[in-house]
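Note that one protein chain of the assembly has been removed; the remaining protein chains are unaltered in position.
Moving on, here comes chain A:
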């Protein structure tokens, strides 16, 4: 145990003298140990991508997915403890159902993120519970357009043009910054189809072949092509993007 936290890291109901909650910071460590998850807000929808690390060669191919659907128009990609991620998805599904029941309308992505953040934050207030070891990308298309939010273990949530969480998020974020520079300068946002290629490229770039286990790329999108529904990216589109990503990676190596 690190000597800094000693005495102040046993419970989330105790601050350290300099005003930190060590348990929440440790929860962030759990997030940083997980395979990267990337989300991009595009002109015509949103795309989510996840590097699903395979801890065994015996796992079913394409199974145990990490991106889940919350409502027909909203997806949730989590990085961190998978079981916590599943629990949050279930909770958020209930919130989406409840919202529809009450207002007879689909919930916006912002409202769902807000509800999720409130739930996550409550787990940072009591000594009897542990904070969630996941950061979540909540992404979807609602009446306000494509939206992307990231909810952190502390309960804060921010809206993003593009976001990355998990292992290697720093490298992924610099790549994303280059990508959205055009949009930030008042230009056109990239399209979903472009974003699929970019996410595949970024995840292959971030993945460390020497240190990490094998991985499977997992991608979903909500776009005009899916009729505003959250769907897995079609196999051929993803295969194409992966082929391009591998080619780009090899090209990069030759340059080095």
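Rule of thumb we're sticking to: a residue touches a chain if its C-beta (ideal position, glycine included) is under 8 Å from a C-beta of that chain, and two chains touch if they have at least 3 such contacts; residues count from 1.
Operating definition for what follows: contacts and distances are computed from a predicted model.
Participant: Unshown chain, UniProt name, "Proteasome subunit beta", "Ribosome biogenesis protein YTM1", "39S ribosomal protein L13" or "Putative rRNA maturation factor"?
Facilitator: Checked against "Proteasome subunit beta", "Ribosome biogenesis protein YTM1", "39S ribosomal protein L13" or "Putative rRNA maturation factor": the hidden chain maps to "Proteasome subunit beta".
Participant: With the missing chain put back, one of A:65, A:213 or A:246 would touch it. Which one?
Facilitator: Going through A:65, A:213 or A:246 one by one, A:65 is the residue touching the chain not shown.
Participant: Where the complex has a chain not shown, which of A:101, A:188 or A:236 is the residue touching it?
Facilitator: In the full complex, the listed residue that touches the missing chain is A:101.
Participant: Mind listing the chain A residues that contact the chain we can't see here?
Facilitator: 65, 67-72, 75, 93, 97, 100-101, 104, 220, 230-232
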